[in-house]
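One structure is given here, and the rest of the page talks about it.
Note that one protein chain of the assembly has been removed; the remaining protein chains are unaltered in position.
Entry: chain A
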Amino acid sequence: MVRRRFSFGLVSRLSSPIYGRSPCSGGIWTPCLGQKRSFMTAKDLVESEEPEKKVTNRINMFSAINQALHTVLDSDPKSYVFGEDVGFGGVFRCTTALRDKFGRHRVFNTPLCEQAIVGFGIGLASMGNRAIAEIQFADYIFPALDQIVNEAAKYRYRSGNLFNCGGLTVRAPYGAVGHGGHYHSQSPEAFFCHVPGIKVVIPRSPSQAKGLLLASIRDPNPVVFFEPKWLYRLAVEEVPVDDYTLPLSSAEVMRKGSDITLVGWGAQLAIMEEACDEVSKLGISCELIDLRTLIPWDKELVEDSVNKTGRLLAPVTGGFGAEIAASITNSCFLRLQAPVSRVCGLDTPFPLVFEPFYMPTKNKIVDAIKASVNF
């Protein structure tokens, strides 16, 4: 049992999923071996104690993801990484040195055919392998949408549990970077969030990325793992060098508050934190939640939080905010003191030169928080 606090200032809870070693994120270790899902409630939230020193490295997100892939390929001889240009390291350096270490039969390039990449991965996974497919940009994932929705998500269900493609993980860099334009900036996670049978996981930082990716690859369900490309080089933090996983379907409270709950994921959380800092000067105390897994999402935690604060704001692009808003309105209706609001991108295609106007910036979030609090 190890206790540890991440230097990003997180207050997280401990859980031990069935697969992989215990993630050890600080707090009291609760035995939950028989649990199928590791939902936590806010009642179990405790401050972490001073952790033992773990060996960490100060690295950025693509290095953390690279470490995770190295770990997986080391630990499981039936795991494979493939995609466009992964051999030389990938366009974002996430797969550096994998081919040199593990050989061309386990780390290989594919031709330019997203539908075939994912379809091939589904087949490989249904034979009991861990297939880690990379789609070069999330904007290109749409030819593979049919395979993910119609083949991967329904495989276990339609075969009556005879077959499954749980070993499939589809990784794709997503999100705006400031100059990406129409086809290198999209956030398509919402398209996948309404498909039962797959999981959608989005990390917000290097240490989260490593742990969540290891958990996603080892999870016995197909997972679509979106990585915020804006943070690949930008986010740098202390990441533990050993093999650890973070629980899926478990959201994390990044800062406690009492006036309004903000729910987000991925790169947007950095913007949300700035917004929270700004409104705290006005005396508004925000509770910031990182959803981490979008489906199945940690409904209980968000509900508990909204029951405490009475207000909810979902300031992320994509469309999944609608599901959160509807769900919370349903379950916390009498407790809500203001309508659930969302702050997101505009109803236009992702623009080229107009990107600064399009994005949900800190100021837009601050305005929305104030509007909600003063309702």
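Everything that follows uses one rule, which is that a contact is a pair of C-beta atoms (placed from the backbone, for glycine too) under 8 Å apart; a residue touches a chain by one contact, two chains touch by 3 or more; residues count from 1.
The rule we apply is simple: contacts and distances are computed from a predicted model.
Asker: Going by UniProt, what is the name of the one chain that was not included in the view, given "Pyruvate dehydrogenase E1 component subunit alpha", "Trafficking protein particle complex subunit 12", "phenylalanine--tRNA ligase" or "EF-hand domain-containing protein"?
Answerer: For the chain missing from the view, the UniProt record says "Pyruvate dehydrogenase E1 component subunit alpha".
Asker: Per the definition of touch given earlier, which of A:Thr56, A:Ser75 or A:Gln115 contacts the omitted chain?
Answerer: A:Gln115
Asker: Against the chain that's been left off, what residues of chain A make contact? List them.
Answerer: Contact residues on chain A toward the absent chain are 84-85, 88, 109-113, 115-116, 139-140, 142-143, 179-184, 341-344, 346-349, 351-354, 357-358, 360, 364-365, 367-368, 371.
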